[in-house]
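Next up is a structure, given as structure tokens.
Of the protein chains in this complex, one is absent; all others appear in place.
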């Protein structure tokens, strides 16, 4: 029993050292995906058809295929493309962490853009008209009227997407990244003790997700100006409709 | 170019038959996990809504864990852990050791367990969307619980949850790619083996992506027409 606890202790210590890798992938791809999603949302309401087509194709491509396949495509597939393999981009593409971040940015931006798009459509028309009536135009209208409403409406679904992204970072382990899952598998390869190691890893992910969702819920409360008893959550948790 | 055609074709060196078989296996394992998820999801939703206190707690904890742990870990845990669990159970109780679960079963159960956590939320939300007044009215009319479920809950919940279930199906379909780590030759695994042994990863992963797009598009179209629902996000 004592040996058992010692083993779990040492495994947990090893896994904790991999937490920064997981968080790095999450932070980089989270920020990049959100920025990209904002751009995609803008494209989706563009007047000319071309940006709208680009946004729809992007969404179709990245939401219609598994993330693990996208990661393999970027990591192994692109490495065989001569101009990437022998070009200046190779410095980035040879790094599996970069490949994971790139794949997650592309994939998650498609999901987040759909959340933003839905929220944009749900911003009350009246508010925008009122803003216009007050003489606001363009950026001012966006900053003062549309964005605050949009963020409030999108936040619950956005929080769910961030949790989904945390879980997705584990896929980095399939392309040699030593994140939490990667280290867990490495430990198992040496100790052959699967149950304890995976449970310790699962506990770490739960801890990260619990922290994130506490923070995001606090943010939701803070932004909830109406203090409505039930926050607006038109979409069931983590389930964004596929186009 | 001719090489590409040969390794993608139906000839002796072509991977087409295996890739198509992989597609079927992906569909089968997704369907199995969806079914497991629906049954378990309904039970969990019932536990959350009507169960005794301890069961409500248990269902809640289940949802928190299965929605907070990466699917990949759930699959790996079940893949390595389940057989030894079955074995030690059968030893403890003196049963004859049952046949050990094949990767297909382990894969569909693990994706199904995750799916159930999400489906439970959907069903719970679906029941919650029915105005309380209707239950009161039913009681006033002398409806039994079963009749209430059959006449009031089922027809309305089905309409409300169908779009959401369509989404879960899409997630199942994509999560099934993770079962590749157990060695089950579904589409992802087949394309990986093909990419590794022919050393044409771009070609095979590209083909696999196209095949997944076909699967997701076809099934979302099916859900679209089958459910006859529409909301602003759904464009088939």
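Of note:
Just so it is clear, A and B label the chains in written order, and each chain counts residues from 1 on its own.
Basically, contacts are C-beta pairs under 8 Å (C-beta built on N, C-alpha and C of every residue); 3 or more make two chains touch, one makes a residue touch a chain.
Rule of thumb we're sticking to: contacts and distances are computed from a predicted model.
The unshown chain of the complex is recorded in UniProt as "Amino acid ABC transporter substrate-binding protein (PAAT family)", chosen from "Amicyanin", "Amino acid ABC transporter substrate-binding protein (PAAT family)", "Cytochrome bc1 complex cytochrome b subunit" or "Carbon monoxide dehydrogenase, medium subunit". In the complete complex, the residue from B:32, B:195 or B:208 that touches the missing chain is B:195.
Residue A:174 is the one among A:34, A:174 or A:213 that touches the chain missing from this view. Residues of chain A that touch the chain left out of the display are 76, 79-80, 85, 94, 96, 174, 176, 185-186, 189-190, 192, 194. Although one chain is not shown, part of chain B still touches it, namely residues 12-15, 17-18, 21, 79-80, 83-84, 87, 97, 100, 181-183, 185, 192-197, 199, 201.
Just so we're on the same page, only the chains that are shown with their structure count from here on.
Taking each chain's centre as the average of its CA atoms, chain A and chain B sit 21 Å apart.
Only residues 60-61, 63-70, 72-73, 76-81, 114, 117-118, 121, 163, 166-171, 173-174, 181, 184-185, 188, 194-195, 198-199, 201-202, 205-206, 209-210, 236-243 of chain A touch chain B when the two sit together in their complex.
Those residues of chain B that touch chain A in the complex are listed here as 64-65, 67-73, 76-77, 80-81, 84, 118, 121-122, 125, 163-164, 166-168, 170-171, 174-178, 180-181, 188, 191-192, 195, 199-202, 205-206, 208-209, 212-213, 216-217, 220, 231-236.
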